[in-house]
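What follows is part of the complex, with its chains left where they were.
Each chain carries a letter (A, B and C) given by its place in the written order, and its residues are counted from 1.
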């Protein structure tokens, strides 16, 4: 028996396969095929565009898959959301779809766009958004580069953005958020009733989360006298409780903990000031707290 | 005094030098020279083809060298086999030389090949193999691509294989194993009588084995209540006994161990299920258990 | 408030930015600009040639900067030397400026060069050197390739060298050392009176030193019976005192320490001989002892 797993083809593909590798599962793709094998004989993969993942999962062609919540909602199909995976700043991690209009246009609210042309890749979500507000608009499917269409080809757009910089560069102004979105591990509802498949999907989620948790984190070891322990612990963030173990001499203890890699920049000088010695930062592969 | 060490030129060269680096010995090669220096002033290297390594070592031009056991036996020369090194799947690690015939030929045993032409790169070993069975054959030296020679240029071949896939692709059928082989650290017999050289060769073997052992392994740290310790330990493979140390609070212990990197995929979910917390996987450079 | 920090443009630039990254500070350069941002909103950088760094720092255009002590002295300007940073063998770490003459020339001392032409990139330091000895010479600024100028374009040169190999290759003979030099973190004298800036500069020095200390070092863990502990510790270098902690069984202890990566090559075999087991070498990011 095998778990059939969908990997998003395209911009997220490389980052997803790298994440799987860090999680402990090597995926073997081939330029000639849409299918991929893995080192776990019980898992096989298929490369499917994020936009179509929900269709493949909901119809049971795949048991589970990785895609954005936006495309799940757009599809209108039923799947189970197992885990939210925020593994890449460069890829679509936490993004939002917004309604944007030309900077110098008079439009301030969705209601101002009655009778206008709205260009978007997310046609169904956009339709529901305007229908819910009772605003009649003409929605045109856009194949991309949506942000350059106003004002000649559209009056407003519904587009995905992370920092808003591309919208600003095209002199567009955000007037509302249509929906937020993040990357998800989704599963087929029936597959999750099956013991083997549910366990496989849950273990996959655990290991992916472990690899994501290790990314951008480091281990920190240090020694401190018992009398200074409280001060040193006060410096450490409350992410998880540090492991404290006795040393042979009876006077000192060793502290071992996990911190954000970027936090080391401020924590280490403060640990030093708190009389910690032998401070060592070391790299991690996976973290399951 | 210096240890003169032979590194196999060609397909194993890059992997060997990378292994030496991981073992702690940087080798400096030059595109213009067959000799190479190292960061250990007492070790100097020479790049020699695997087929000729035994000759250089047995005649004392080199004190030790890395080559395949197949070429040692083919040479018929006397050297000391110090350590078997299985450091690269892609290179000739554990391989075997087999007698193969066309799939649709009638030959089933070596004895069926009396009077036939056998093509091989391993002429002496092949001669001894057929002589031991009293089967007269004509053995032709092959410069490569031996597997495409039957049936036009040879009736059977003796060829090296790891998975057999190249033989199958050329529609050949294995009818016997002629000899297995693996990569070896070999040494000159007299050099091993010399205290300085024997110690150098043994330390080299220890460090190479330490680097090979670290390859594909990871460190695993976790905390567990004393009451759950037995269950957590039951999950760990018997590769080596884990290091268990007390924590300050008296109720928990820390466990630190080495596991196969690929095993993490199944072990970590089971540790989590056994109530382990703070599970951290970290990378290793060398392991000497 | 921001710390304005100078990074040396050119041969040291890449190594410096890599060091900052290891220290925990990501620097974002742009091919179009001399300025660079960092992930610490309180630090901004400027890319300035090492030769001009002291001018920028002493005039307060920058609060601190990284450059060689040679160019600080050459400039004749006042700055505060905060930390000596030896982070790259390939770059100008510990170097020295020497007075060199053609191998077969009669010159043996600076005094023999009265009235002669001296080519150098370090005109002011060279002038002071000869003035201090009362030797009148003609000093010509050299744009580079100074070592090929004698004897046609100069009688002697003052040139930087690390190993002397380039001088030997051009058949030059060193007759005196003019000044040694190393890479420095320098700061503006007034900026160091400001609490915010002094603290920022000192933390920067701490983290850079921590990253440098981790470079070329590794962590070493091992277990040993209490009775063998003294022998095992005798093998370890006195770099810092190892962390020794009890194990659960009461008979063994765990030792954790930091050693030079290159020292592992000789230390691990000796630890093994001293009955240590479970010897594991692991990589480090930062070390603050």
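Points worth noting:
Heads up, the rule we're going with is that contacts are C-beta pairs under 8 Å (C-beta built on N, C-alpha and C of every residue); 3 or more make two chains touch, one makes a residue touch a chain.
Values in this document were obtained by computation on a predicted structure and should not be read as measured data.
Taken over the full complex in this file rather than the chains on view, the one protein sequence occurs as 6 copies, with 3 of them shown.
One rule holds in what follows: only the chains that are shown with their structure count from here on.
Computed centre separation for the pair subunit A/subunit B is 41 angstrom, with centres defined by C-alpha atoms. Across the assembly, subunit C contributes residues 245-246, 282-283 that each touch 2 or more other chains.
Those residues of subunit A that touch subunit B in the complex are listed here as 23-25, 39-40, 202-203, 206-207, 210, 214, 219, 240, 243-246, 253, 256, 258, 282-289.
The residues of subunit B lying in touch with subunit A in their complex are 218, 221, 223, 245-249, 254, 261-262, 264-265, 268-269, 271-272, 277-283.
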